[in-house]
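Below is one structure. I have some questions about it.
For this view, one protein chain was removed and the others were kept in their places.
Going by the order they are written in, the chains are A and B; count residues from 1 in each one.
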Amino acid sequence: MSPGLFIQLIVNALTIGSIYILMVLGLDIILRGTKILNFAHGQLYMLGAYVLLLFFQTLNLNFALALILSGATLALVGALSYLGVFAVLSRRFTVSTTFSYRLLLSAMASVGLMMILQQGTLLCFGTQERGILSPFPQIIDVFGVRISLTRVVIIFLSILICIGLFFLMYKTRFGKIMRAVSYDPEAVTLQGINTFWIFVSCFALGSALAGLAGGIIAPLFSVTPSMGQNIIFMSFLVLLVGGIGSYRGTIAGGLLVGLLLSFGFQFLGGIAELFVFILVIVILVFRPGGLLGEATE
Amino acid sequence: MRRICIFMVLAAVLAATPLLIACNAAPATPPAPVSAPATEAKILKLGCTLPFTNSLGIDTKKALEMLVPAFNEAGGLTVKGQRYNIDIIIYDDKYTADGGRAAVERLVNEDKVNYIVCQVGSAPIVAGLAVTEPAKVLVFCGGASGKIIAPQNKYTYGTATWRTNLAPLFPLLTKSFPNAKTMVNLSPDDETGKALAADNAKVATALGIKVLDNIFYPRDTQDFAPFATKIMVLNPDIMDYPGAVAGTQFGLQFKALYEAGYKGVHVSPMQPNLIEVLAVTPKESMENLISIIPSTDVPNPSEMAKKYKADWVAKYGEWSSASLNWIPAFYAFIEAVKKADTTDAEAIATYLSANGVQWESPNGKGMLVKRPDLKGDRFCDTCASLDFGIFKNGKYEYLGTLSPEESLKANETAFGGTWK
Partner (left out) sequence: MKLLNSSTVSRNSRLKLGAIIVALAVLIILPLCIESDYIKHLLIMVCIGTILGMTFSMLYSAGLITLGAAAFYAVGAYTSTMLVTSLGLSFWAALPLTIIISAVLSLGFGAIFVRNAGVAFVIITLIFVQVIVIAAGQIEFLGGWGGIMNIPRPDSLGPVEFVSKRDCYYLILAILLLIVVIYNAIYSSRIGRAWRAIKLSPNLAGTLGINAYRYRLLAFVIGSTTAALAGCFYAHYFQNITPGAFAGWLSIYVQLYAVLGGLEFYILGPAIGSVIMTFVPEYLRVVKEIEPIITGLLLLIIILFFPGGILGTIKNPPDFNLTQLKSRLNRMRISKAQGDKS
């Protein structure tokens, strides 16, 4: 294998991996903060791409501005769906509600939300498949290694978003409360903090991350009504590989799956996906909690 | 007591729901009066299942909703002196086997449809065959899967050209680019992709082109960079895309190859949906693509094609050519009924399987052919007139048109046997 090919495969792996990481960080924040396994996450990702399309292509805004706006819009959509659906649902739960019942009902509610978002987007934007022409069409050509600038920008933006997220989670009071809520909401309530709005922010933050992932990927991939259904399986898989509740694990899992897919397609062909799935199951046999997570009930 | 109530509710719900539906459905289909005077038009019910979630399905639905009323206004169908108006019932098949099966079950058993036309997806069509074949329902459909026209299916006809346009395409390619000698197939990892890739390899090898590799990608792939990287290692002269979906996914393939530095020829037996393809990829990436082009875009389109495009623009505004590949099924059905001069599905099938039929649609002329290479001795597949174009300097240039007979000859040479 030539060094050029190796670099190219690494860049491919980083691009797809960074999108998985953004998606899964969102899923994880929602899952740990609000105890919701969010099946509508793929639809939020799709919606993010469509919102970016609207701002960037129809309203001719700057790409960075359009991206920020799509993140903000999705945060709003997330907050509204939490207030409209999950907040009402969580009023039904009491201390004696079993964990599996909570998980199941909130997952099913998110399936309902998914159906509505999916078909709603389809009706609003039509069945035609869309896309945007990349604002960074240049190709970086160094010694015969060709790398599209779009990919570099995507990797860079993902790193930026991750750094911003970690700053928020670890350096601000708000982030500390959020992390505390994911461990023990009762204890946080006892500190005199209104956890309700923390739950709302968790869901909004997770949705915004999905929206940003969808927005970032729009110049690289196409924007279609089915894009959300395809990515959600992979996101769940990365969530498991990395381990639920570990940011480092999520990043390691996203990169690992990205590398496996990139190198797998090169050397095994289309069947690589199946190998990745089987490998994940094998990993889970030996480490039930994922690579860096802890096995929890 | 509560348990008992629940049992009663279950029984009541189970009993009431189907009966209610049966009652609902009953008045919708008044029996046609048997002793109607010959001048009064009878109704001929056609069924159709389409995916309502992608533009292929929606465009074909729009096309049928435009064509059928116009056909009835123009005098409808006359068989043995009796006039028939056509009524079309379209259901959503969700592009899946289960959705297609449910929709076909409803068409055949509830709406009592005897003919189904213009389906697009292979999965719903194949799932529906288990219903339509025993019920002797005539099916004219578009899917690319070879299983549709398998010998055991007596009432099903493929009216799309996906299976027969490879053989005419490649001689054109070698004529335009005589120095292109190596090829890579990039196709989706499904039944259609695999079957078409094998056919392509066969046709290309016969013309002296070396097939370097057949690469398959998972059906929903959006990231083609890994495949483009792999292809650039092989560095072929020709890229072929058998079985690719015509929308943005096609565009993403061009884009990935363009970014990887591919400069050779592209060839595709599919007709790219330009609006969707160019939404994701720059025009430069499609340079030197030889493919089928819509028959409305040739220098001198037929009257039918011109009228179709004008009617479409008048009714729906923006023009979209995606439906052109699927509507020939409707015209084939009309011609078949006229030629067989009966509305009895079994008699039409007997006539068609022995004699074939020819038709003209906005997509050009077409005819049914035999497929001896697939062990079938009945007329079941389609050869149609094909318009070819090459993408140069940001737009399609017209290359030429082949008649159905020429297409038939090219296929006979490539696959062997007598197709007529």
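Going forward, a residue touches a chain if its C-beta (ideal position, glycine included) is under 8 Å from a C-beta of that chain, and two chains touch if they have at least 3 such contacts.
From a predicted model like this one, the values you see are computed outputs, not experimental measurements.
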| item | value |
| --- | --- |
| Residue of A:V11, A:L53, A:A75 or A:L113 in touch with the missing chain, whole complex considered | A:L113 |
| Touching residue (missing chain; options B:D190, B:D237 or B:D311) | B:D190 |
| Contact residue for the chain not shown (choose from A:L59, A:I140, A:I163 or A:L274) | A:L274 |
| Residues in subunit A touching the chain absent from view | 31, 37, 39, 85, 88-89, 92, 98-101, 103-105, 107-109, 111-116, 118-120, 122-123, 229, 233, 236-237, 239-240, 244, 271, 273-274, 277-278, 280-281, 284-285, 288-290, 295-297 |
| Touch residues of subunit B, complete complex, unshown partner | 1-11, 13-15, 17-19, 21-22, 24-25, 52, 91-92, 96-98, 101-102, 105-106, 108-110, 122-123, 126-127, 129-130, 145, 147, 150, 152, 189-192, 194, 218 |
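Here is the rule we go by: only the chains that are shown with their structure count from here on.
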| item | value |
| --- | --- |
| Distance between the centres, which are taken as Cα means, of subunit B and subunit A, whole angstrom | 37 |
| Subunit B-facing residues of subunit A, complex | 5, 8-9, 12, 15-16, 122, 127-133, 137, 139, 141, 146, 148, 151, 220-227, 230, 261-262, 265-266, 269-270, 273 |
| Subunit B - residues contacting subunit A, complex | 52-55, 57-58, 189, 215-218, 220, 222-223, 225-227, 229-230, 233, 247-249, 251-252, 259-261, 275-276, 279-282 |
